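Then we have chain A:
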Amino acid sequence: MATRHISGEQMAAWAESLVPGSVARTDTFACYLKQDQLRETMAALRVSPESDLVYLVNLCGVDYWDHLEVVYHLHSLVKNHIGTFKVEVPDREKPSVQSVTSVWYGAWMQECEAYDMFGIQFEGHPNLKRILLWEGFPGWPLRKDFLSMPGGLQPGLNEFAGVSRRPEPPVRVVE
Partner candidate 1 sequence: MPFLITDHWYDLRDLANLCNQVLSWLGDFLPHGLVYIIAPVIGFLFAFMLFTLPTQLYLGVLGERRLIGRVQSRLGPNRTGKFGVLQPIADALKLLTKEAFTPTKADRVVMYVAPILFVAPAVMLFAVIPFSHGMIIANVSASLLYFVAVSSLPVLATFMAGWSHNNKYSLFGAIRIVAMTISFEVPLVLALLGLALMMGTINLQDMVEFQRHFHIWMVVVEPLAFGIYFICVSAELNRTPTDIAEAESEIVAGYLTEYSGMKWGLFYGMDIAYAIAASCFAATVFFGGWSFFGLDHWVPPWIIFIAKVYAFYSLFIWTRATLPRLRSDQLMEFAWKYLLPLALFNIFIVATERMLWSKADFGRGWIYVFAVINIALFVAAIPIWARFIGYRPERTPTRARLVREAGGYVPLAPNAAQGDQR
Partner candidate 2 sequence: MDGVGVTITFWILAVVTLGAALGVMAARNLLHAVLFLILTFIGVAGFFVLLSAEFLAMAQIIIYVGAIAVLVLFAIMLTPHAGRSNGETKMVLPAGLLALCLAAIFVFVLTDTDWSTVSTAPGVGVTGLGEALLSTWVLPFEMASVLLTAALVGAIMLARNPEDEIPEARS
């Protein structure tokens, strides 16, 4: 009886039923929520007996070049199922998302870290501050365009060190 991964559609159905018009779009793995009613939908999801997502497992930011994204992994201990919600933040200069600290108290440190690494402002956060880096740190390190390397190397590894000439061996089980 492993943890059941709820499909995006199922989560979207829950979210729609609880707060109409809160789901932006959905795909098989995750459900994308709109920004404006975020805290409201999350609170409803936490309280509703059917979804019962009382436990915030993980909250982190991701940078997709054209937009930022905040990923929430929510878990129900009694029903033992886990769901992934995402919020897309198109504006890169002043990204801001509603804070869920009032819904799950465990979010305040992870939101501070997301702010520290990606610069995402969380409105309604009790004390949003840089938690890992010092206050005067220039820029947001985990953003893709944060060229911290000397000479501004393009982040991400385009080719392997020794470009392998031989064809890639297929994946097989060693006898």
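As a working rule, a contact is a pair of C-beta atoms (placed from the backbone, for glycine too) under 8 Å apart; a residue touches a chain by one contact, two chains touch by 3 or more; residues count from 1.
For anyone wondering why these and not others, all candidates are chains of the complex that A comes from, given by their letters.
The structure presented is a predicted model; accordingly, all values stated were derived computationally and were not measured.
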item: In-complex contact partner of chain A, selected from candidates 1 or 2; value: 1
item: Chain A - residues contacting candidate 1, complex; value: 77-78, 80
